[in-house]
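Have a look at the structure below before the remarks.
Here the complex is missing a single protein chain, while all its other protein chains stay put.
Per-chain residue numbering starts at 1, and chain names A and B are given in the order in which the chains are listed.
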Amino acid sequence: MSGLEEIGLEPRASAPAALLEVEDLKTHYPVRRGVTERLMRRPRRLVHAVDGISFSLARGEMVALVGESGCGKTTTAQTILRMVDPTSGAIRLNGTDTTRLSQRRLRPLRRRLQMIYQDPYESLDPRFRVRQTIEEPMLVHGIGGSRKERHDRTLEALERVELSPAELYVDRYPHELSGGQRQRVAIATSLVLDPDLLLADEPVSMLDVSVRAGVLSLLDGLRRDGNMGILMITHDLSTAAHFADRIAVMYLGRIVEHGPAKEVVRDPRHPYTRALLSVVPKRDPRDRSSPQILKGETPNPIDVPSGCRFHPRCPIAEERCTREDPRLRRPPATGDGHEVACLLA
Amino acid sequence: MSLLEVRELHVWFDLQEGRELHAVQGVSFGLDAGERFGLVGESGCGKTTTILGLMGLLPPTASVAGEVLVGGESILAGGESSVRSHRWNDIAMIFQGAMNALNPVKKVLWQIVEPMELHGIADGTQARRMAGDLLEMVGIPASAGERYPHEFSGGMRQRAAIAMALACQPKILLADEPTTALDVMVQAQILELLVGLSNDLGLALVLVTHDLPVVAQVCERAAVMYAGEIVEEGPTEALYHAPRHPYTRLLFAATPDLYGDEAVVSIPGAPPRLDRAIEGCAFRPRCDSSLDRCESEHPEFRAMGAGHRAACHLNDLPGEERAAREGARRAGSAAPAATPGGGAP
Partner (left out) sequence: MSAVQEPGLTEGLSVQSHAGFLRSVLRERKAAVVGLGIIAFFVVLSVVAPLVVPYSPNAQTCAVFAPPSARHWFGCDDGGIDLLSEIMQGGRISLLIGFTATVVSMILGGGIGIVSGYFGGWVDVTFMRIVDYLLVIPDLAFAMVISEVWGPSVFHVIVVIGILEWSGTARVIRAQVMSVKERVYVKRARAVGAGNGRVIFRHILPQVGPLLIANTVLTIAVAIYLETALAFLGLEDPSTTTWGTILEHAFARAAVSAGAWWAIVPDGIAITLLIMGCFLFGQAIEDALNPRLKVAHLSIRRWTLRTLVGGAAGMGVRPLVGRGPDAI
């Protein structure tokens, strides 16, 4: 079921292939001005958190949005969720542009779109038993009918996230669960609504190394069997390389490189991606290839550099990089779907 | 004689109703000047408590036993009063989240001068000059010392925290998760700095982290902790290429490698509670190759080769039999490409 009939929205004329299409999305926040700045009538400045990104995601696909803090990956997710309003651009879910919907008309769509948060210690209400946490979305959306049916759905969701026997977990409080178990409960909470798209914001970064793979494999299995799309937001390139189909590398509100995960990792074309990959520590102590450490830190997204926004830190920048803003394009001798925003690639 | 020698360190915490938590259960290790030593383990394994214990920085509910020798002198023997004279003078620490623990209303330079004055190293203009030199050493222009912490980026604050730790010219630096909250690029910068400092100043560095690849890239030797004790200790190369404890092997296998194709595994179960007695080997319930005797007999921590020690009964078996028991999941072997989802939870 596509869910579109249910919510009474007309699908677009041209049947979309992609589950999620993001087109030239921009999210700018005004910077809070102090009293003196207001009195001085200084102009309102903008944080260009997301500054024109486009990508798509199909059912059964996992795309990783990778980048350092402040690159706009989390704002992208929040905008897709419409917790934050976009400045311009389009977000199409199953072909419906959600950017122009009011919060009220958005509500039925929220079912299709679920978020998994980074910190499982924070994302579950400490006063709710597992049962209450998982039942809440059903109650909110008026599905699940009878108490018995909700109970069955709850148990089913727990089994799907491999917390079995489910009866053992339904009556526990979050503090009685380990980090990995909490994250599984959070995932189960999303699953009861049969979502089409999961947004996973650093789903394992707060978990112990020994349980990370379990949670990631669970997500991997869900998108394969559940016909779900997953957008994973992460700073961890190794995890992205292992679990995602495609990787989009973000820098200062833009996607700078985008392509099949293995290809981006093995054959990076953007100097930023190359530097980022070179500083990921390797497991093998013998493999001490010299990292290419960039100086300084990501500039703040208020004063975005002219031309290519990476040029002040770029090791190979030329004069024209300071003037020309590169668009994403396919560089020569790369595979299908590999795009890079670099004038020199 | 090693510069730092920890012998049989135990830490207990009093719990309610007369119960006790045996957080550190006889940890021993030593390191020389200029050596970098990693202390690795998951949350709750006692790695942070170990270094807080040897610094005498524990809450009143804690009790400590064991010996900590700095240059042959026992520093814990006289309780708090004897540790105090060594703390910061001989042995300094970068606390977890140190970059967020700078005093927000004091200039950065002042915060580096303070420990110097407290310990009578220097005062007045001399102390300020020394603090300026320290800032330059960690890669911050001395003039920036006149700024407040909030004007610094995360990486700069962490550098300032390192400068604070070096204020009294210690011989030993304990770093607790120094890069955990930082972006990969900034992490690389900080690690480069720590390696440089240990090389240039002959600092002995103890790096406490959950991140195996970081230890693999930075340290020559490392100890893996589980349930309050060291289960394996040795050169990082040996730990990766020839681990002698299943936990070490599985921990590496649970860590995704950027270019590795083998499936990432997770370790089932959770660490045992430390407020009750543990029979036999603490890791047995999660072990993939345990023997019958692991249930009742606590394995001895024994030498496996040059500087390589481990506490596992499997090491009593002949080589082939051990390898057979360990199965094909051995980390580091060039296993055929598997699907990313192959790791069972």
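We adopt the following convention: a contact is a pair of C-beta atoms (placed from the backbone, for glycine too) under 8 Å apart; a residue touches a chain by one contact, two chains touch by 3 or more.
The shown structure was predicted, so the numbers you read here are calculated from the model rather than taken from an experiment.
The missing chain, though absent from the display, is touched by one residue of B:Gly38, B:Gly132, B:Pro178 or B:Pro271; that residue is B:Pro271.
From the set A:Asp24, A:Asp85, A:Glu122 or A:Asp152, the residue in touch with the chain omitted from the display is A:Glu122, counting the whole complex. Contact between chain A and the absent chain runs through residues 81, 83, 107, 110-111, 114-115, 117, 119, 122-127, 136-137, 140-141, 173-176, 178, 186, 189, 193. Interface residues of chain B with the unshown chain, by the touch rule above, are 7-8, 10, 12-13, 15-16, 20-23, 25-26, 28, 30, 43-44, 48-49, 52, 56-66, 76-77, 79-80, 229, 270-271, 273-275, 277-278, 298, 300-303, 309.
The working rule: only the chains that are shown with their structure count from here on.
Work out the mean CA point of chain A and of chain B, and you get 32 Å between them.
For chain B in complex with chain A, the touching residues are 42-43, 153-155, 183-189, 191-192, 210-214, 216-217, 235-237, 240-241, 250-252, 254-260, 264-268, 270, 286, 331-332, 340-345.
For chain A in complex with chain B, the residues that touch the partner chain are 68-69, 162, 178-180, 208-218, 220-221, 224, 235-239, 241-243, 265-266, 275-277, 279-286, 288, 291, 293-294, 297-298.
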